[in-house]
Structures are given as structure tokens and as C-alpha cells.
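Every protein chain but one is kept in place in this view of the complex.
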Amino acid sequence: MVVALILLLVAVGSVLFHIYSPWWWTPIATNWSYIDHTISITFWITGFVFFAVIAFMAYCVFRFHHKEGRQAAYNPENKKLEWWLTIGTAIGVGAMLAPGLVVWHQFITVPADATDIEVMGQQWQWSYRLPGKDGRMGTTDVRNISPENPMGLKRDDPHGQDDVVIENGDLHLPVGKSVKVLLRSVDVLHNFYVPEFRAKMDMVPGMVTYFWMTPIRTGTFDVLCAELCGSAHAQMRSKVIVEEESKYHAWLEKQQTFAELSRRNAVMKATYKSGGR
Amino acid sequence: MVDVPYDAVTDVPPAEVPEVDLYHPKSWWTQYVFSQDAKVIAIQYSLTATAIGLVALVLSWLMRLQLGFPGTFSFIDANQYLQFITMHGMIMVIYLLTALFLGGFGNYLIPLMVGARDMVFPYVNMLSYWIYLLAVIVLASTFFVPGGPTGAGWTLYPPQAILSGTPGQDWGIILMLASLILFIIGFTMGGLNYVVTVLQARTRGMTLMRMPLTVWGIFTATVMALLAFPALFVASVMMLFDRLLGTSFFMPALVEMGQQMKYGGGSPILFQHLFWFFGHPEVYIVALPAFGIVSDLISVHARKNIFGYRMMVWAIVGIGALSFVVWAHHMYVSGMHPKFGFFFATTTLIIAIPTAIKVYNWVLTLWRGDIHLTVPMLFALGFIITFVNGGLTGLFLGNVVVDVPLSDTMFVVAHFHMVMGVAPIMVVLGAIYHWYPKVTGRMLDDWMGKFHFWVTFLGAYLIFFPMHYIGLLGVPRRYHDVGEAAFIPSSTHTLNAFITVMALTVGFAQMVFLFNLVWSYFKGRPSGGNPWRATTLEWQTPETPPGHGNWGKELPVVYRWAYDYSVPGAAQDFIPQNQPRATPALQGAAP
Partner (left out) sequence: MSAIVLFMAVIAIIAGWWLSQQRLMSKPWLEEGPIGNYPGTGAATWPAAKIGLGVFLAVAGSLFALFISAYSMRMVMVDWRTMPVPGLLWFNTGVLVVSSVALQWAYVAARRDDMGNVIIGLCAGGASAITFLIGQLLAWQQLRAAGYFVASNPANSFFYMITAAHGLHLMGGLVALGRTTARVWRGAEMAQVRLSVELCAIYWHFLLLVWLVLLGLLTGWTDEFVDICRRLLT
């Protein structure tokens, strides 16, 4: 029967495509391999159900398609069978849900030793802020944002003065150190998305969202925006460079703090006003 | 099956239901244009939905051309791409699928299947269509206003939906919101009709448990829609206030393109809650009628009662109720309180259980059936495959932590197209092949139908199945051009081009279908009243197509459930619902 064969081929083809697909998740770069494992479990369970249902259907079409004189069986229901199927399904669902919830619990429980860093999205660029020597970040307010103060830090907050501000640049992170990524937006929704990190979260203007992770390998990773943010959504790119601690500190030394930036801006402004002399 | 002895069944006198006060058309205008006949309104709904749906189909081609061959078509820029996805999504979900299932199939089938003469409020029903038409016109007009239609994505998330970084910020978004508000008003008028007709106008003997699952599906979906659409209504009104009057319901303090805006304090997440409180039930508003219809298609064409009818009914009701407490699974990465994740992941995965039962019962209905591989049956089989596929990928996205890497990637696009795009469309098409003979009195051409099925089914599967893997790779959705990114291998572009070719092919097959609809209307084989030998009431009308008032002088009386196929000992392999006696010798005994 051609129809039954094609239906079966769809099921077999899907499984083969899955096995041989050259398109697969990117090599992971953080501690979130738990998420990958949960996806794998889900693939096994759903794959089994998918194949079983389609193959059974194909068999029915093959075995019971209309022939002269065939009469269908009369069978309104079968309580026992339905109960077993329900119980089986519930077990399968539980087997996916339980690990999912366990990993979610880890996902939202930030370890105490995680360093805060801040990512700020705006149309259509990324800015980053790292705590300075005091290890704490200053407070911010959207209302403070101006060309001289692109991230809206509060000028009178002493914690903010030594914050490292990277406007529209690349982010460097030390490998093996947990970070809590604080996410902020000044205009519309954005989403700080690095496929290799697995973790992501929307950035919502008016509030600070977060996720945490521990980079486990060095490399340079693309940052994309994963929440529609207007015309240049697709061009909103940046890079995250995960590197050894020594290299990271060498890079960090070269970055400007908020205080330095403000001073430079003030000097530039003064120069401009005085006609460049 | 308990054989009811002949003596035990006494004939019921013809319905004592009084002649419904039907409005009888007096002119050509009131018969075909401003008609109050549910059947005419159904056709008006269907044609309008199909027309605007074709616009959305063309938009999908343009999108695919851009994605498959980025940079080749200079007439599609980033802004237009965003406008295309927005309009495509909005039209397909609301103006096509919702309108077609409830306004189209609901209007046609409910009165016929429950044995009523018409909807209970025909005038309101007519108004419902005309307001829907107005909503469609307002929506379509955004293509021609300055700035074009909105490009905010069909979810219309603020703040970007009403800020200048998004195309269509001036007129597009305002008209879109106005059109949605109109649609909801129009739908509420229609929805009241569908619900009250099922509650109040069922003919004698038509208990709830004797209703075909089609009616159950449409009825439950309508109840849900009536309760869920107000959420979209409230969200739209509030966003219009934000856009036009400068209020800050959803708008926090923000800096746009270096300018401080006047807004302050609002919550974008509030909009998302309102939107998805409507948006998730909406998925089932489209799915439940499809579940119901496909149950009937499978049962009729496999000549076998639907397996586990009671379980099917409970599952429909259960899914309908549960779907109101899962909305935030669309918001796992929205920044809402992370603890919500536990609750919504659990409710979402629980919904999988009644849904799975339905799938099992469909395939178990095939078991030991007498499967006629007609075109409607083929579409039903296609539905099962695509729905199982899309439903199972839903278990990925519903499970909160698995959703984190996959959300906002092409995986999501592939998932929802499979489960609420392709699968319901399979049912729509199968249902058209199934009921076209009742609507026109002629059969659709079988050869064209089979061609249409295979190209549509295999093509759509080849579009959306591989697309999951592009998403698994990490390609985000709503990108007009993914551009340079180290993690994307060049083979992805080949796959994208392939998907585009398939999309155009599937689109072409729909033209064959449209031709078939027109051609068969004039040249199709006459079908007679009951070509599929089905039991339900709509096939037992005295005339085909059914006349005004559906039933001639007397309403039918129902004696049995809707699925008496292949009853042991019966003369035929089906017993119509309005046939009093099952005992074969007496009624089969021709002279």
C-alpha cells in the first residue's frame, strides 16, 4: 500500500534526519549542560512516541484499508486500554517534567560567589558594565542617560565611580568564574542571546532581569538579540570573549572607569566650548 | 452494543418545536448579501477569510524568498520583512483560522448538526459578519497608509510596537489595534449565536452526549474565545491609550534614540500577561474545532465509531479549562518572576495528557476499521502526523528550562507552524473536501484533491521539520538576514533555500485547490444528499444544498449518537442519527 509506505517513510525519514542532521546545537560554553541533557531526555521520549504513533497508524492503513467485503469492528471504547495509555503518558510527561524543574531550580538559584556584571541593550547596540575595584556596581536611572553618561549611572553614587563602562564594545569574561548577568534595557525589549551559553533572558525597560552561568571554555562568541526590537534587530551584534584569568585582567586594566569617562567628557566639552584652543 | 428490541422503541411524534420565526429574504440583496441565513453567512465568512488568507500566503512567500536568498531581492528590506511577518502571523491566526473555524464551519455546521433551523439570533449573526469584514478591510488598509502596516511582530509587544524604531509606528499600529477591537466585537456577536444555538436550539433527542465531536469542539472553542478575547480587547484599548493619549500603562521611563520620552513607570510585562491570557487559549480556539472535525472525518471514512467518545468529550472540555492556566509558558524568558516557571511548566505538561489521549483515540479508531483512503481521510492522516510532531515539540517549549535555549529561535517558529499552522489547515482542507458536497451538491475532483494533498502535506512537512534543527542550532526568529555568525555553518543557507523552494511549491498546490473549488462547482460530479454515507444530521437534510430553514416542515428527531457505523447486524454500515430503529430486517426489507 503506497499510502501506508509513505506514512512510514515520513516517520523513518524524520528519525534518520534527526540522527544525521548536520544542524545541531552549538558546542556548549557554560555550566548549563544540564539543559542539554534535559533536551536529550525529551528527544528520546518524544521520539519514541512519535515513531510509535506514526508506525502504528501506517500499519493500520496498510492492514485495514478498504477492500470489498471488509467490515469495520464495532468497538466504542476500552476503558482498560485507555487507562493504561493515560498512565503511560503521565509517566512519560513526568520523566520530562521532573528533570526540567530540577534544572530550573538550579537556573534561578544564583550562587553566592557569582560576580555581578551588567549588560544594557538599546536600539541597536550592546553596552556592558563591570564592577570596579570595590566589587560593587553603582545604581542607575534611565533619567540620567545623556551623551556623556550613556548608561545612566548616578553621579553621586560612590560605588559607580570605579565601574568599568564599555559602550558598544565587546565583553570579556574570565573562564571558570560564575557571573550573574544583570540585564537592563533603556528603550524596548531585547534579549541577550549567546547560543553557546544556552541561558538567556529578556531585557525589559523599567526593570532589571538576570541569569547566571559559569563559562567553562575560552573562545569568542557572537552576541545576538533574541527579542524583536525594531528595524535593525538582526544587526544588533556584539561579541563575548571568554579568556584565561590573566588575559582577562590585562584587558580589564586597559578599560576606562566611569569617573575617567566623565572627566574626559568634561574636558572634551570644555575644549569644545573654548573653541579648541 | 445492546440490541434494542423493536418493541421497546416507540416512534416519537414529529418535533413539537414551534416554527422558528425565520426572517425570509425578500430580495436578492437580503438573500445573498445581507443574508441572515447561517449557511450564507458561513460562506461569506469563509470566502473573506480565504481572501485575506491568500494575502498572508503571498506574504509568507516574500518572507521565504528573503530568508532563502538573502540580499537577492532588493525590494524586501528589513522593515518590510518585519511588516510581512507581523501581518502574516496576525492574519493567519486571527483573521483566517479563528474566523474560518468558528465563523465559517461553526455557522454552517452547528445548526445543521444539532438539528436547528438557523442560529438563534440571525440578525446579530449577520452583523457579526459585516463587522468582521470591516475589521478585515481596516487591517488590509494598513498596507496603503503612510508608513505601512506595523512591524511589531504579531505579539505587538510594547514598548517597541508604538515607538519609532519599528515600522508602521504612526498609522499601522493604530489601525491594527482598531481592527482587532472590531474583530473582537464582531466575533462576540457571532460567538453568542454559536453558544446559545448549541445550548438552546438542539432538536429533540439531541443530548449533549449525542452531539458529533465537531460540535463539541466548536462549542468549547467558542466558549473559550468569548472569555479569552476580552483580554486582547483590554490590551488593545490600553495600548491605544498609550499610543494616542500618552498614558503609561505599558510604557516605562525610556530613552529612545537618545531622546528622553515622557512615558514613565509602566510595565511591558503587564501587556504580555494580558496578551497571552488571550494568546494561549487562542491556540486551542484553533485546535479544538480541528480536533472535533478530524474525529468525525476519521470516523466516517474509517466506517467505525470514534474510539472512546466519552474520553474525547472529557478531553475537549478538560483541555479547554486547563488552557486558561498555562498562558505564562510563553513568558519563561520574559523577565517575570522566575518562580512562576514551576507552576506554568507543570500545568503545561499536564495538558499534554488529555491531548495525547485524543491522538491515541484517533489512531485506535483506525484499528480494525474499514479505511477508505478518500481525500478527507488523507488530510486527517496528514493532520495526525503534523499534530503529533508539533504537539511533541510543544513538550520541549513547555518545559521551562528546555525553553530557555530554544525560545525566540526558529525552533519555536517550526513548532507553532506545525501544530497550529499546518495541522489545523490540514483539517480545514479535509473538512472542505468532506462538506463541499453538502454546500454545493457536487463532489470536488478526486485527482486534483489527491495531488493537492500530497504536495501540501509532504511539502509542508519538509518546510517545517528541518526548520526545527535550524532553531536547535540557535538561529533566532524574526531575522530578515541572519548575516555573519560563527556558529552558523554555510549548509544552513542551503537548507534555507530548500525550504523556500518547498514553500513556493506548497503555495502553488493551493492554486490547484482554488481551481478545483471553482471547477467542481460547475463541472463536479453530482454528489447526492449523503455521498459519504454518514450518520450525522447535516447529511439527512431533505434538500442538498439545504434550503432556508434547513429541514423543510418538520425538525428531525434524534434517536442515537452520532457514530453508529458498522453496527453488528445492521443492514448498512451506518445508521443515521434520525433513524428510529436499528433492527435491520424491518427497515432494510425493501419490497
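The letters A and B name the chains in turn, as written, and every chain counts its residues from 1.
Following the convention adopted for this analysis, a residue touches a chain if its C-beta (ideal position, glycine included) is under 8 Å from a C-beta of that chain, and two chains touch if they have at least 3 such contacts.
Since this is a predicted model, take the numbers as computed values, not measurements.
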Item to complete: For the chain that's not shown, point to the residue among B:46, B:107, B:150 or B:188 touching it.
Response: B:188
Practice prompt. Using the definition of touch stated at the top, determine which of B:267, B:348, B:386 or B:492 touches the missing chain.
Written response: B:267
Item to complete: Using the definition of touch stated at the top, determine which of B:84, B:129 or B:277 touches the missing chain.
Response: B:277
Worksheet item: Out of B:305, B:386, B:456 or B:566, which is the one that touches the chain we can't see?
Response: B:305
Worksheet item: What chain B residues would touch the chain not displayed?
Response: 1-2, 4, 8-10, 12, 120-121, 188, 191-192, 195-196, 199-210, 223, 226-227, 230-231, 233-234, 237-238, 241, 245-249, 264-267, 270, 273-274, 277, 305, 309-310, 313-314, 317, 321, 324-325, 337, 557-561, 563-564, 580, 582
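The working rule: only the chains that are shown with their structure count from here on.
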Response to the item:
Taking each chain's mean CA coordinate, chain A and chain B are separated, in whole Å, by 32
Response to the item:
Residue set of chain B touching chain A in the complex reads 1, 78-79, 82, 151-153, 157, 159-160, 163, 165-167, 252-258, 260, 265-269, 302-305, 307-311, 333-335, 338-339, 341-342, 345-346, 349-350, 352-353, 356-357, 359-361, 363-364, 366-373, 378, 381, 384-385, 388-389, 392-393, 395-396, 399-402, 404-409, 458, 461, 465-466, 469-470, 472-474, 476, 478-483, 485-487, 489, 491-492, 495, 563, 565-568, 573
Item to complete: Flag every residue of chain A that touches chain B in the complex, lowest number first.
Response: 3, 6-7, 10-11, 14, 17-18, 21-26, 32, 34-35, 38-39, 42, 45-46, 49-50, 53-54, 56-57, 60-61, 64-66, 70-78, 81-82, 85-86, 89-90, 93, 96-97, 100-101, 103-105, 107-108, 122-124, 142-143, 145, 147, 152, 183, 186-189, 191, 193, 195-196, 198-207, 209, 220-222, 224-235, 237
